[in-house]
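Note that one protein chain is taken out, while the other chains of the complex remain in position.
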Amino acid sequence: MMLPALAVLAAVSVVPFISLIVMSFSSVKLLGGVGMTLLGLGNWTAVLTDSQTWHAWLVTIEFFVLAVGMEMIFGTIFALILNSLRRARSIAFSLVLLPMFLAPITVGLLGNYLLDPTIGLYSWVLRVVGLLPAGHSLLGQQSTALLAVATLDAWQWIPLVTLIVLAGLSSVNPSVLEAASVDGAGYVRTLYSIVFPTIAPVLLVALLVRSMDAIRYYDIVKITTGGGPANASWVISLQLNEKVQATSLDGITTLIGQASVIGITMLVFTTIIANLFVRVLDRRGLTR
Amino acid sequence: MNDAPGAMSRRTVLQGAGLGLMALSLAGCTSNATNATAGTAGKGGWKQFSGTTINFISENTAPSAAIAANSKPFTDLTGIKVNITQMQLSDLVQKVKLDMSSGSSQYHVIYADPYQVLAPLSGGLTDLAPLVKNPSYPKVEKGLSDFIALDAAGRFLDKDKLFALPYDCPTMIWMYRKDLFDKYHDRMKRDLGFDPTPSGSITWEQYYQIADWFNKNGKADVPYGTGHQAKQHDSLQCDFSNVLWAYGGDYFAGSEIGTLGSQKPGESDLTSSEAVAAATFYQKLLGIAHPSSTSWDWDGLGSAFAAGQIAMCPNWHEYAASNEKSLPGKVAYSILPTGPKRSANNWGGTGIGINANAKDKELGAAWLFANWATSPDTQLMTLASKVGGGTPTRTSVYDLPQVKKNEQRPSTMPNMLTAAAVLEAWKPEHIGLRPKVATWNQLDTIVYTELSKMLAGSSSPQATMSSMARQFDQVNK
Partner (left out) sequence: MSDTAVTAKSYRATIAGVLAVVIVLWSVVPLLWMLLTAFKPQTAINTSTPVLAFAPTLENFIRLFTGGNSIGPYILNSVLASVGSTVIAVGLGTMAGYGLSRWKSRAKGNLSFWIISTRMAPIAAVIVPLFVIFRQFGLINSVPGLIVAYLTFNLPFAIWLMSAFFAEVPTALQEAAQIDGCNKWQAFRLVVLPTTLPGMIATAVLCTVFSWNDYAFATAFSGPESQTLPMSAGSLITQTGTDWGQLCALGIITVLPMIVIGLLVRRHLVTGMSMGAVTGE
């Protein structure tokens, strides 16, 4: 039964994956037909000795921790709040769910619009309450740019985690949480000992999906900060795109080989992270 | 290629053409003189590809918006249907590159940005020179010499080949709040010791002083004196380049790199004392600019200016149309301030070319479209268009009485309020041309990334320019 799906999957992933590896050892030309010449390790040394690559990785990891962290933590908190509602739970839940239906590009543009220092609603609100000095922009400051783009991502994807956690909570007997919530410590303990183990497998799917997307995160950062200011939000996918776009002086050879190297390192990194999560969180043999 | 740099050689390269206008034209009115004299358009030949459909891929520019909104005149004239796909430049470059690599042509007419498309991908574009001469096609009306900046927008390396016809020509000029400059004129003059009215004779140093004066004295009308497009983005490089050239610095030493481009630009010239002085000044200027400058590209800057956040800024002249909507009658234009060397005004024009994979009917239809879209009549149409409002790349259009009339308020062609400034800016001694090399995409990123670091205070002007130069040389080695 698995065959048709696996065949399709292989067609759209194995061939590109192999070409990715071959290209990483080649110089690739596009004009006049795609062509490759073997180059050896040139692309690898060029990428791995480039300090910009390492900077991009550092920013990516920061972004990853910020965004995925916010999504998991606030997603869970949102779910707990919704779950404890007695009235209007259904309508509140529907509204909280909305951001995840937006296109990332719309989220990025909306972020630009709301945080615009001149006409942005949120910039205005922050100014009025005194959190943002006049004329400053969250996306334009080195100290806040990465946090701002991570928050945009979190705004969009907290709902997915909320949805999943809420689903998990619905399978927990309400009286268990009700009884536990009389004292705070018992509440947290109950969450930890009963609720989380129950929802762990689906939470794992959420965590994996979000992690993968956080590492290759591109649309929002490209349209908002473009990696700046001063490279503060220069994530690895921007570095990769930069190389995809690059041409050498003759106009024929591209740097797609170097882009492939970055692509492979991103795959390796994602694999490691994913394995780690599976190991830590998967208690029920989903992958065993 | 690197012969005799300097103003004189640039002047000879960019010799003027046109009716009473110093327009940037191909060095060779000579080589194309035959076509230039051919002049008037034959009405014949327009219908020969009736029924063909072609695709035009363009950046989201004013003329494309105007043509997209109304391509009927072209279809009526030729019977050719044209689909216009508009997207951001970086997406466009990727699509064009993939399309050219495929050996077929999904897009026949290509918006060929001189730096991102023409220089790296000229091998994938059709040489238009034979089409210009081919008698079975309608003539290029008024000839090639009528075009502004034909070399910069249309050629690469080889003067005998033509890859694109100039299609738009946004240029960076000085836009300022005339109402505020009038209001404070006497006080400023007294306080600063010079007449602050914007013109090419104001220096960048004086620009700084004016901005500073507004910061201190103009708060009631405008929060900041100056604003800049200093986001980590192409725009930062564009903004800085004006200052760099004004101070006598440049990216490379060669003189033809801005017009015909080069495949051997040599080592970067960015460590020159002029370049470092420019960076030092730029850092100082941004220090008193609107603090949101680091989050603005040209768009953010444009809307901040229109919203009354700043008294003046350097920006692309096509923002005049939206200025006139938000601040009717209150904005005026000049060429940019002068540095120790000159007033330099970054030219951002682009031509449209034809995919080399386009064949037969599609090639013919694409050529008819390119010819039509850049013709004086069409340029006049887009100039007057409500959605577009681009600016003509034909000197003859600027001389039309109905265009001249609109250079003054009340104007139905608000972009023409900048005409005096841009015509001055296009003079060889004032135009700023970025290096046309295939690696520009990478170099551009290096420039704006390093500048962004400098503006954030993490590196000195000296270190910034050396770092840029080092990376330039590595990319071009």
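We call the chains A and B, going by the order they appear; numbering starts again at 1 in every chain.
Going forward, contacts are C-beta pairs under 8 Å (C-beta built on N, C-alpha and C of every residue); 3 or more make two chains touch, one makes a residue touch a chain.
Bear in mind the structure is a predicted one, so any value in this text is a computation, not a measurement.
One chain is not displayed; in the complete assembly it touches the shown chains A, B. Annotation: of B:59, B:239 or B:424, B:59 touches the absent chain (contact as defined above).
Subunit B residues in contact with the hidden partner, per the touch definition given at the top, are 55, 59-62, 65, 67-71, 83-88, 91, 94-95, 98, 101-102, 104, 106-107, 170, 298-299, 302-303, 306-309, 316, 318-319, 321-322, 325-326, 387, 389. Looking at subunit A, the residues touching the absent chain are 1-2, 4-6, 8-9, 11-13, 15-17, 19-20, 23, 28, 30, 34, 78, 81-82, 84-86, 88, 92-106, 109-110, 112-114, 118-119, 121, 124, 155, 159, 163-164, 166-168, 170-171, 181-182, 198-199, 201-202, 205, 208-209, 212, 215-216, 218-219, 237, 240-241, 244, 256, 259-260, 262-264, 266-267, 270-271, 274-275, 278, 284, 286-288.
Just so it is clear, only the chains that are shown with their structure count from here on.
Across the complex, subunit B meets subunit A through its residues 90, 93-94, 97-98, 100-103, 119-124, 223-224, 231-233, 263-265, 290-296, 300, 303-304, 307, 309, 437-439, 441-442, 445, 448-449, 452-453, 455-456, 458, 476. Against subunit B, in their complex, subunit A makes its touches with residues 30-34, 116-119, 133-137, 139-142, 225-232, 234, 241-242, 244-252, 255.
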